[in-house]
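Yeah, one chain of the complex is gone here, protein chain that is, but the others are all in their spots.
Let's look at subunit A:
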Amino acid sequence: MKMKHTLLFFISLLFFGTYLGKAQEEKETIAKDSIIKNNKYGLRLGLDLARPIRSLVDKDFSGFEIMADFRITHRFYIAAEFGNDKDDQIEENLVSSTKGTYAKLGVDFNAYNNWVGMDNAIYAGLRYGFSTFNQDLQGYTIYTGDTTFPGTIVYDPISYSGLNAHWIEFIFGVKTEVFNNLFLSINLQLKNKFYEEVPENFNNLYIPGFNKTNDYGNFGVGFGYGVSYLIPIYKK
């Protein structure tokens, strides 16, 4: 009898305890919610700084990129980039130049747990990218692997227009709010192209937005430094 009562006591204590704990949790979440109303939602517009800087330093390159993202949930953003590149590929045996525009569309996921009122991001994103471009093969030498005869240099510029390429891109980056609504960001991009229109008897050596291609696979890399401004639309 005594034993039964003791058992009942402990069981009810257990139930009550969990209930009490739950009530406390609920209270906490309610308290949190009222503060989280500080999260800014809106359209963030920006400019890539890496491309204009490279345009100044590297005479074989010029380009710009604008970027935008729009926050849709606590962690997810719709993101897009749009740009224009011109790049000369000066290789040991050939010279080619590429000019064209590109667009990238996708989502970003912010993995960073911000303090209340802060809006920084360590993010990962996925993009679909495509580019339309022209390529000019300026000239080349014939590769013979032999020095018996003087080398053949072909200087006969050929233009290939209406080329295009499509790729999937993973993007990793950090965004920091340096002043109110003003952000600095850096990102790293890994790309894998899945379709491209290749000129006959030549190849796409550079694809705007995808950057340099290589002889070994469909991979491309890129990076960006961005400065962007958030136009707050509502708070949540």
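Everything that follows uses one rule, which is that a contact is a pair of C-beta atoms (placed from the backbone, for glycine too) under 8 Å apart; a residue touches a chain by one contact, two chains touch by 3 or more; residues count from 1.
Basically, contacts and distances are computed from a predicted model.
Novice: Which of "Cytochrome ubiquinol oxidase subunit I", "PepSY domain-containing protein", "Sugar ABC transporter ATP-binding protein" or "Lipoprotein" is the UniProt protein name of the chain not shown?
Specialist: "Lipoprotein"
Novice: Have a look at A:T144, A:S161 or A:N192 and name the one touching the chain we're not showing.
Specialist: A:T144
Novice: Using the touch definition from the top, which of A:L49, A:I66, A:I168 or A:I186 touches the missing chain?
Specialist: With A:L49, A:I66, A:I168 or A:I186 as choices, the missing chain is touched by A:I186.
Novice: In the full complex, which residues of subunit A touch the absent chain?
Specialist: Within subunit A, the residues touching the omitted chain are 89, 91-94, 115, 120, 122, 140-146, 148-150, 152, 154, 172-174, 176, 186-188, 190, 201-203, 205, 213-216, 221, 223.
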